[in-house]
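The other protein chains are all here in position, but one chain of the complex has been omitted.
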Amino acid sequence: MSTATAIENKSPASAGRFEPRIAAFVCNWCTYTGADLAGTSRVQMMPNVRMVRLPCTGRIDTAFIIKAFERGADGVIVSGCHPGDCHYSEGNYHARRRFAMFKELMNFMGIDERRVTFSWVSASEGRKWGDVVDETIERVRALGPFDDYKTLLEETP
Amino acid sequence: MRKAFITQENLSVLSGDLERAGRKVVVPRPSATGRMEYGAAQSGSLTHLGGALPARSLKATFLPPTEALLRWKNAKDDVVLEPSEPKALPTVVLGARPCDAAALAILDKVMDWDYHDDPWFARRKATTIVSLACDGVDSSCFCTSVGLSPDTTKGSDVLLTAVDGGYLVEALSEKGEALLEENKTRFTAARGEAQAAERRKAATDKVRKNLAVDARTVKDWLGGNFEHPFFKLGSRCHACGACAAVCPTCHCFDIVDEPEGLEGGTRRRNWDTCQTSKFTLHGSGHNPRNDQHARLRQRVMHKFHIYSERFGETLCTGCGRCARACPGGMDLLEALREIDKLRRSSRPSAAPIVTPTNPPISGGAR
Partner (left out) sequence: MNELRQLARKLLADKTVGVVIGYEEGQGAVTRPSFATSPEQAEKLVFDARCVQNLASYLSPRRSTVRSLGKPAVVVKACDAKALAGLIREAQVKREDVVVISVACGGVLADPRSGKALSEAMVADRCRDCDGAHTSLADHKVGQAKAPAFGSPKVDARLAELQAMTAPQRFAFFKSVFSECTRCNVCREVCPMCFCARCMADKSEPQWIESSPHLRGNFAWHMLRAMHLAGRCVGCNECERACPAGIPLSLITRKMQKVVSERFGYSPSDDPNVPAPTGAFRLDDAQEFIR
């Protein structure tokens, strides 16, 4: 794929296709810095992500994910430091347990777990961040808008 | 007012007729969780309406657990308000329990007190209530203690009584007359009146045995004994408010603003209960009803003293749902029995009981 085509594919205007809205909750020390690196390294990625920076994945309450869906997100990315790299030593270990439970709960409730990406992206993995973003967008694009959740309010008897 | 008869089969047909005529039909039917609850009839599946009381009362049909009051939009330098139209579909309730119908008439007073509650009255106006003389009396029923009975007509437009082969039908109001008139092909001449009277008397006698107290007489004792040690009731209460959730007359609500992003949002009103500490918690952190004893006292006071002082009615229909629903095993019948005992043993107070009455708020949105 030439650079020009790659950029075109990553532009939101392409052919009236569905553009998912993705919320990303990332930790300050690894993924946010990694995303910064992706920017300064001019890694091409699609622009559908709105990012929220938090001190640590340990601070990422699963209520954030639910709130993102309530406010119209079609997909969510949650990302932070690799195990062992946490700025606060063990925040991401606690978060990992919480995310594991939440993932299973979502699945149980019938919410497609493919709408949420959990990843570890370090400060030096700008390229990986670009990949995580693009993969998530493509996956959620294929799933379509998260209408099931968006219509919950109107469906109340 | 006219009397008639309808077969079980024709009642089912009538339900279908009403739906075809554009009316919502509410009946006791199994809910999504498998309990008998009032809810929209499933077309063509109307079976016998009687039996035990539905788990929750009929109030949700008139005061929904959540309801949008208005939407707001944030404009450039302004906030634009759009009041919500109350959802008031033409509705017929088939098989309401008389205690639940009576509750609506009792609540009309507070709903038209210092403020005329439009959504409530829009739905009251749009709804015809066909009650069924209760044949599901159990040991928690005490409607006879609040001046009602299993066949009370208060709040109902039509009263059905199950008799052999169907139901004796009695119109009780103009709405009821109209319902019978509009659907007269489904009804035949009244019959089974003697049997109906017999069954209704049997049900009434059965309720009477549960509680030999006239709950309307405890009002004055309550008014004079606010600090009585009797009200140390709260230990086993979980403050959960299950009693209020199932109660036909508990009507408190909470008004919340739910923003939708930055553009605007919805103001809603949701059911609330005086049994939680948050209900009276002030912004300062002070809480005038600081423990569960005080909150339970409030529940008893509101039902049997405050409401009757203000509106001349007891805010209780004796349906007994609170006693059935309480996870801590609290029982209002027992409390009334105790209060009655205290009332009988106390000397009549010399001074008249003074209850502060709030003047109606003038200039309401009537």
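Every chain is named by a letter (A and B) in the order it is written, and numbering of its residues begins at 1.
The criterion applied here is as follows: contacts are C-beta pairs under 8 Å (C-beta built on N, C-alpha and C of every residue); 3 or more make two chains touch, one makes a residue touch a chain.
Since the model is a prediction, treat every value here as computed from it, not as a measurement.
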item: Chain not shown: contacting residue from B:175, B:219 or B:268; value: B:268
item: Hidden partner chain, residues of chain B it touches; value: 31-35, 37, 55-56, 60, 65-66, 139-140, 234-242, 244-246, 254, 256, 258, 268, 270-271, 273, 276, 278, 290-293, 323-325, 327-331, 333-334
item: Touching residues on chain A - with respect to the absent chain; value: 61-63, 66-67, 70, 83-84, 90, 93-94, 96-113, 117-120, 132, 135, 148-149, 152-153, 155-157
